[in-house]
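All protein chains of the complex are present and in place, except for one that has been dropped.
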Amino acid sequence: MSELKLMKGNEALAEAAIRVGADAYFGYPITPQSEVIEYLMAQRPEERTGMVVLQAESEIAAINMVYGAASSGKRVMTSSSSPGISLKLEGISYLAGAELPAVIVNVVRAGPGLGTIQPAQGDYFQSVKGGGHGDYKLYVLAPASVQEMSDFVEDAFAIAYKYRAPVLILSDGLIGQMMEKVILKDQQKRMTDEELIKKYDDWATTGKTDRERNIVTSLDLQPDKMETRVNKLIKKYAQMEREDLRFETLNCEDAEYLFVAYGSSARIAQKAMELGREKGIKVGLLRPITLFPFPKKQLFDLADQVEGILSVELSAGQMVEDVRLAVEHKVPVEHFGRTGGIIHTPEEIIEALEEKIIKNGSVRHHKTRESSIL
Amino acid sequence: MTEEIIIAGFGGQGVLSMGKILAYSGIMQDQEVSWMPSYGPEMRGGTANVTVILSDARISSPYLKVFDSAIILNQQSMDKFEESVKPGGILLYDPNGISHHPTRTDISIYQIEGNKLASEMGNKKIFNMVILGGFLKIKPIVKLDNVLEGLKKSLPERYHHLLPINEEAITKGMNKVFLIKIENGVFV
Partner (left out) sequence: MEVLDIIKPENQVFCKTKLMTDTALSYCPGCGHGTAHNLVMEVVEEMGIASDTIGVAPVGCSVLAYDFMNIDMTQAAHGRAPAVATGIARTWPEKYVFTYQGDGDLAAIGTAETIHACNRGENIVIVFVNNGIYGMTGGQMAPTTLSGMKTSTSPYGREIETMGSPLKITELVANLPGVYYATRHAVHTHKHARKAKKALKKAFENTRLKKGLSIVEIVSNCNSGWKMTPNDSNDWMAENMFPYFRLGDIKVNGKLK
């Protein structure tokens, strides 16, 4: 039965992991995401569904437990916050290289270094530009509500298994710690071992029967074989861009200016948009729901309509680089965002729009795709 | 209808749970709700605050600079949030431990002696329910029935025997809250 509840983002995510029938969760405590493993432990998921939950000795161990379970076909998840994700990156690169499906959650806090435990969005580069070593990308979902913290778990597993690739849910301390109404989906059955063996018999290490042995590895010492492996990954990423891009637009039909924001910043920018509209500023919002794939074409097209774009993120300016690349200098693109765990207010955002974009008047560069290549 | 509320005080005063009960009550009457706490070291013995929004429509930002209502339970929070009340908004506070009282004249300021009333009732833990009662008297944004239902939902079952005293505390708060008049920066 679907259920209506008031829950923290972290708890909704944990509950969703049980309900989608995940086989295992491996994690390590770190603020502001410790509620995920705390909630799971309290729920006795081994009794509810048979799901395994284990507190590992480190984030490194946790991601490698994920690697092990995923290599044998099990649906497995881990979560952490920024410094912990840095530790997991080796394992994430291995997951991508070995083509293993898994869900990784980052409830971002402010950095660099130990930083602070307050919300931030400074892990954008780490999330969408690889992060770990080698030529790989993560499919990145950015929830902006407690409901999405719940819903995206199912979506993330679907993508992970569609592509046999690790998927990242990029949340932050605000979405993880806040409570909202959430509609929880019905409990799904975990796959039985027999079903799993049948379904993933062509790759999972479930024990060699009459078939050829299955080997899970990211190693190809022969350069030509390794290049083939990389090319296969690149093809997957291209397919993700074609088939699984997600975004949302608000008030863009008549917009003269545009906010681009994801996750918690999208929520705050939406309020800023409301304030702006009250003042007579026609501003819209484009919210990337996936950060990779990124809504490049939508931004390129919107740049023909608006006078300027403000990229809003709780960082020193990371996503703004991708917005600029997408817009190809057709209109000014500026960044606004607080760092260090300070959350920007809707008022600050609208002031930034006025100061950085509107004040400068219309400076449209009439570029076409062709001319911009020069 | 949208109501944007900040509740701020010391950790341990029941600030976060008061917000949670408000949020639950909102859900009981089919509203959209958000509950955004301050978290981390400042909670441990320091100040705690929570932004609660109840709305008939989808809530945009769960984090705000200005509020329709502020419920203020210590001096640090008074210093921080008095200016955050929208003109025409309300500020409700407990005078216990407050040395610098609010002075704004463009908002309505209410007092409730929550600490004192809770002590008189013999249970300091119901302090936050006295305050909540006071707030609901001024701003009846949620029905009492829904509050009690919300309380039931947010309290673990082993505490359900405490529901009557909580209800009593809310009623007490409703009866004891009062408006303060300020002229030339001083109480009258």
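A and B are the chain letters, set down in written order, and residue numbers restart from 1 in every chain.
Keep this in mind: a contact is a pair of C-beta atoms (placed from the backbone, for glycine too) under 8 Å apart; a residue touches a chain by one contact, two chains touch by 3 or more.
Because the structure is a prediction, the values reported are computed rather than measured.
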item: Interface partners of the hidden chain - shown chains only, full complex considered; value: A
item: Selected from A:41, A:158, A:216 or A:325 as touching the chain missing from the view; value: A:216
item: Full-complex contact with the absent chain, from A:43, A:71, A:86 or A:121; value: A:71
item: Chain A residues touching the omitted chain (full complex); value: 23-24, 26, 52, 54, 56-58, 60-62, 64-72, 74, 76, 90-91, 94, 98, 193, 205-209, 213-219, 221
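We take it that only the chains that are shown with their structure count from here on.
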item: Between chain A and chain B, centroid-to-centroid distance (C-alpha), Å; value: 35
item: Residue ranges of chain B in contact with chain A within the complex; value: 20, 23-24, 27, 32-37, 39-41, 59-66, 153-154
item: Complex contact set, residues of chain A against chain B; value: 4, 6, 31-32, 116-118, 173-174, 177-181, 264, 267-268, 270-274, 343, 345-348
